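What you see is the complex with one protein chain gone and the rest in place.
Order of writing sets the labels: A and B. Residues in every chain begin at 1.
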Amino acid sequence: MSRKQMPKRILVKGNEALAYGAVDAGLQCYFAYPITPQNEVPEMLSALLPEHGGAFVQAESEVGAVNMLLGAGACGVLAMTSSSSCGISLMQEGISYMAGSHIPGVIVNMSRGGPGLGDIGPSQGDYFQAVKGGGHGDHRNLVLAPSTAQECYDFMFMAFALAFAYRNPVMILGDAIVGQIKEPIRRTAPEGASTPEHLRSLVQDLRIEGYGARGENAPPRLLKSVYLAEGALAQRNRLLQQKYAAMRKDARYAGEELDDAELVVVAFGSIGRITSSAIRGLRKEGRKIGLFRPITLYPFPGEALRIHARGRRILVIEQNIGQMVEDVRLAVGGCDVAWHGIMPGLFIGANELVEPILQALKG
Amino acid sequence: MTSANDLRPRPGEKLVFDVNPVLNERVTHYCPGCHHGIAHRLVSEVLHELGVAHKTILVASVGCATFTYDYFNVDSVEAPHGRACAVATGVRRARPEAVVFTYQGDGDMAAIGTGESLHAANRGEKITAVFINNTVYGMTGGQMAPTTLVGQKTTTTIHGRNFSNEGGPIRLTEIMAQLQGVAYAARCSLDSVKHVKEAKKAVRRAFDVQLAGLGFGFVELLSGCPTNWHMTPTAANKRIATDMIPVFPLGVFKDVGAAEANAVKEPGNA
Partner (left out) sequence: MPEYQDVVIAGFGGQGVMLIGNLLAQAGMEQGLHVTFLPVYGAEMRGGTANCTVVLDVLPIGSPLVREPLSSIVLNEPSLTKFQPRLRKGGVQIVNASLIAQDLVETSIRTVYIPANDMAHKIGNAKLVNMVALGAWLGATGTLPLQAVQDALHSVVSSHYAKLIPVNAAALAAGYDFAITRE
């Protein structure tokens, strides 16, 4: 194999990359309850975070963890929790309260197969829960879907930037492959990354700190989600919806070989990268296939997809029984959308995707 | 309805008792004879005396006390039902310099939030929890609480709480006192002037241990709920003395600070 000159890289798991990314992005408080397959995150942060002057608490439950996140987020510090599917279900109450109270925070879901206790294999079965809000009431989380260890690292910076820009919970949705894969990363902040000081300044008018921080007779502040007066909750919801509408400009995706593609395959996360391998193999045989890999699952990059999908066949591949395909169909309107599902818990290779891709290419 | 202005002295009247600056002049939503007002007053006096209101953060709970933050002149955050001690943990870890307290009822702290409460206490979080025990769910209309007395009629125990079906009242202060992270645990009552004065001292100690960094401060306040007990306020006060105190004995169950003052340091009681 040929040698290439590259900057220094370290070989780490996706979960470890998340922990490094969080600390390098300026994480101050981390709260979590252990669950496989994301235990490297709390294990690493239990050592790393105190070294960086932050606070680490192993919570009594995911319910405890998310509410600690709520408390720290309300104080305007960079805080996060991490868990996996079952634990994320338990957190939904707190996530809804955070959304309703304009509280920033990052929640990592290195998901497992479900429903119920399921297994610890790869799955994308939490897509709906992540992008539809997941908790009660009309709320949304920004959702980022890394597919490599480097993206795990880089997306922590993006997650905090979005959480503080919108004062909203941000979820990073991965799976057992993304969390357990070991690959090289460069541990340097992505270009344009904000400093933690800047992020904190974005919420300085909406954080609790003790009124004395704002002056001797400053009025007290309150962060809450309850609005009982007539019309008050309607107004609150209008405000939230304006925020969600504004998020659309932050929709992101990665495209591969889309320019001349006759078939556009839409896939995210670990399935996105496995699909990429399959497409590369088929390209060598002269098949005109491209990959559209959403990076933000909410906001869904529907407008970009609509442009790329025009006049092409579309295939959605995901490891669940049909979730993202609904967002794709909404985005592309009248186009025909084929779908290939992989049952949760299975480990699949790129060659298992060749047949369904060729099928969709033929139409 | 009385307005705040009605409370100001009129010409010829002499002011003998005033609000303190930590408690604002808004008229509360609490029912006549409810003891939340006394509890608020005690907490606000302690914060005022300690001179810490400017750096205090209140974590509000769910129940009759949901709107506590409407009356305290301090920064506040709302917690989901039962989660106040977890939220307070997050606040405490994010703001080590702040004074942090929760104000929770018996349903919030001793039923849905038992886990969060006991574990925050066990970790020795430097926070203060004010626990209002009135043996009934007030906000939702008089249902059974974890502290409802055996035989007590509520809207979900219409023939009286039956031990063989619903178990007995939880004595949270005794449980708290067992936990290593708890620096102070006391139970007081708001039914009489004498008891209210004792309660003030206990609330003060529950904040003192936080400020001294000794651990979790806990104070349980036996309180009356005339509305859901279907009693007059005076009858409610009497019920506390005759029915509640025998089941929930008053006293200081733990005071690590006092033990330290006696120069006896138990191993493990940091």
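To be clear about the criterion, contacts are C-beta pairs under 8 Å (C-beta built on N, C-alpha and C of every residue); 3 or more make two chains touch, one makes a residue touch a chain.
This one's a predicted model, so the numbers in the text were calculated from it and none came from an experiment.
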(request) List the shown chains that the missing chain touches in the full complex. (result) A
(request) Decide which residue listed in A:R207, A:R273 or A:R313 touches the omitted chain of the complex. (result) A:R273
(request) Sort through A:L18, A:A32, A:I107 or A:I177 and give me the one touching the missing partner chain. (result) A:I177
(message) Need a quick check: the contact residues on subunit A for the chain that isn't drawn.
(response) 1-6, 9, 11, 177, 180-184, 273-280, 347-352
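The rule we apply is simple: only the chains that are shown with their structure count from here on.
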(message) Counting only Cα atoms for the centres, state how far subunit A is from subunit B in Å.
(response) 40
(message) Quick check: in the complex, which residue numbers of subunit A touch subunit B?
(response) 28-29, 31, 55, 57, 59-61, 63-65, 67-77, 79, 93-94, 97, 101, 208-213, 216, 220-226
(request) Give every residue of subunit B touching subunit A within the complex, in rising order. (result) 53-57, 59-60, 66, 69, 72-80, 83, 86-95, 98-99, 115-116, 118-119, 123
